[in-house]
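Of the protein chains in this complex, all but one are displayed in their positions.
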Amino acid sequence: MFEFLNQPEVIKNIVIIGSMLLFFIGLFGLLTRKHIIKIFISIAIMETAIFLLFIGLTVKLDFIAPILDTAHTNVSNMNDPIPHAMVLTAIVIAMSVLALGVSFAIEYFKLTGKTNIDEMNEMRH
Amino acid sequence: MNRRKISIKRELPTATLSGFVLSALLILTILNILLQNMPHKIETAGDLLLKLNTTEGVANAVTTVVVYFRGFDTLGEISVLFIASMGIGLMLRSNTKCNIKSESNFMLQTASKILFPVILLFGTYVMIYGHLSPGGGFQGGVIIASGVLLLLISDKAFEVPHSVIVALETFAGVSYVLIGLIGLLVLDTFLGNFLPHDISQMGMLLSGGIIPLIYIIVGIKVGSEMSMIVQNLIKRSDDV
Amino acid sequence: MITYLGYVFIFWGTIAFLISAVGLIRMPDIYTRMHVGTKSTTMGIILVILGAICIEPSWALKLILLAIFILLTNPLSSSVIARASHKDGATLELDELKKVEK
Amino acid sequence: MTGFIILSTFIGLIIVSFAAIIQKKIADSIILFMGVGLGSVVLFYLFKAPDVALTEAVISAGISSLIFLMALKHLGEQK
Partner (left out) sequence: MFELVTILLLLSMMITLYRFLKGPTLADRVVAFDVMNIMGVSLLILLALYFQRSLYLDIALVFGLIGFLGTTIFGRYIEKGI
């Protein structure tokens, strides 16, 4: 059922268009929202889109995961392990950066009592 | 009723939105054309690494890439985590640590005491078996931190002592560098796999050489840092 | 033969999920939604795990462990939400006892 | 069948993330963001990357929601 969706070109199109739409939704939120927690949420959505694009570009759906087994010892039909390792590193770093940004925002709110990004901008003048 | 006149241009930034959509479509089209014309079969670095992986005797290829071929990057990554944890501790530091506001219900208090050893055991499993199944040091560390989080939100007086965290982090960081230096002495490469590892025993626990050892160390470090981040976020007194 | 039995189990599990999803839409307030959600998902996931054990008997250890984990943690979260929504002041939509008191 | 699941998960992911952006209340926005995490776990799983799926599941289940909710507790809703 729905066999035409399993072709590699169609999968690649779905991955590119879907993750780029997700990225632009995050960019829209980053540019138009005002509260600072929503800006952090938008950044997290953009990160998720980048990870999905990075993994999904190298996938071949008829190959298997890059883990050897007693039943799967053939290396030639395994997926590429390099993007997995890169994204594995990036997810943990993204989470720690998010926590650090949130703690900066909390401390800023304690000092000035502002959460709106426009009011934060007016501090410069 | 005096209805205020609404300018449609002020309410809807149509020019901005249409420019946004147009640029998105343009980028999508260009990216699509570029990626459709890629050559069908190219020899990537991953294929070479997969072939190398069979000589190392480790089942999970991602583990080999993270610990063995990119071990120095992993050291940098846990340093970044340590710096982030230190920054959060400096930012949210306050002299009066407050507890959580209200007592949780009896069911959560009982179940957290039952579930915490289970979560700890599962985190240790994910850590140690990282080279045979999906998992590894980062995931195991974050699972252990989740167990600490469960105790923190259910028990009113629970607190991880600061000296324990300091001791664990110091031990983990020093022993990671020491294992790397021993590999440098024995095999002339930083983090060389100096313990015996048979290819014929692939699939057993001890077939990974130093990789389970490295993952236990990374798990201890990540778990203690994440626990400290969580505790600093929860126990901060909010007297503005 | 036992494979077909496993697929029958999984089919009834997904039917339980479907009933739960429809109940989440049809029910009027938070307590009844929580009732239909938690009761039906507990039965559904247990039926799916039972069917998977029938299809692949060699995976039984991991699947039974998964069932134990879910049976340990699922009532916990639902009880926490029930207590929270009671403290938040949620009321029943169709309260039959109110008519009796009048 | 795999392609169909990938397509439907992407559609659900885009709907949920757009709803997370345009919510009025921030607590609603945070719970919708957790839905984004769940969908991306299923997608990583379908892309044959179980390590990445495990990491994303662990982080988006507990720690991420705690960070956002603690920020919301200290900062409060928009005035």
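In order of appearance the chains are A, B, C and D, and numbering begins at 1 in each one.
Note that in this section contacts are C-beta pairs under 8 Å (C-beta built on N, C-alpha and C of every residue); 3 or more make two chains touch, one makes a residue touch a chain.
What you are looking at is a predicted structure, and each value in this text was computed from that prediction instead of being measured.
S.K.: For the chain that's not shown, point to the residue among D:21, D:42 or D:75 touching it.
M.R.: Candidates D:21, D:42 or D:75; residue touching the omitted chain: D:42.
S.K.: In the full complex, which of B:78, B:143, B:179 or B:229 touches the chain missing from this view?
M.R.: Checking each option in B:78, B:143, B:179 or B:229, the one touching the absent chain turns out to be B:143.
S.K.: In the full complex, which bits of subunit C touch the chain not displayed? Write them out.
M.R.: Contact residues on subunit C toward the absent chain are 7, 10-11, 13-15, 17-18, 20-22, 24-25, 30, 33-34, 37-38, 41, 44-45, 48-49, 52, 55-56, 58-59, 62-63, 65-66, 69-70, 73-74, 76-78, 80-81, 83-85, 87-88, 90.
S.K.: Touching the missing chain, which residues of subunit A?
M.R.: Counting over the whole complex, subunit A touches the hidden chain at residues 1, 64-65, 67, 69, 72.
S.K.: Quickly run down the residues of subunit D that touch the omitted chain.
M.R.: Residue positions of subunit D that touch the missing chain: 1, 5, 8, 12, 15-16, 19, 25, 27-28, 31-32, 34-35, 38, 41-42, 45-46, 50, 53-54, 57-58, 61-62, 65-66, 69-70, 72-73.
Methods note: only the chains that are shown with their structure count from here on.
S.K.: Measure off the straight-line distance from the CA centroid of subunit A to the CA centroid of subunit D, and report it in whole Å.
M.R.: A distance of 10 Å separates the two centres.
S.K.: On subunit D, where are the residues touching two or more other chains?
M.R.: Correct list: 50-51, 55, 59, 63, 67, 70, 74.
S.K.: Tell me, which residues of subunit A touch at least two other chains?
M.R.: Only 21, 28, 65-67, 79, 84, 88, 92, 99, 102, 106, 109-110 qualify.
S.K.: What does subunit B use to touch subunit A in their complex?
M.R.: Listed in rising order, the residues are 20, 24, 27-28, 31-32, 35-36, 44-47, 49-51, 53-54, 59-62, 64-66, 70, 73-74, 77, 80-81, 84-85, 87-88, 91-92, 133-134, 136, 138, 142, 202-203, 222, 229, 232-233, 236, 240.
S.K.: Along subunit D, where are the residues that touch subunit A in the complex?
M.R.: Subunit D reaches subunit A through residues 1-4, 6-7, 10-11, 13-14, 17-18, 20-21, 26, 29-30, 33, 36-37, 40, 43-44, 47-52, 55-56, 59, 63-64, 67-68, 70-72, 74-76, 78-79.
S.K.: Could you please specify the touching residues of subunit B with respect to subunit C in the complex?
M.R.: Those in contact with subunit C are residues 104-105, 107-108, 111, 114-115, 118.
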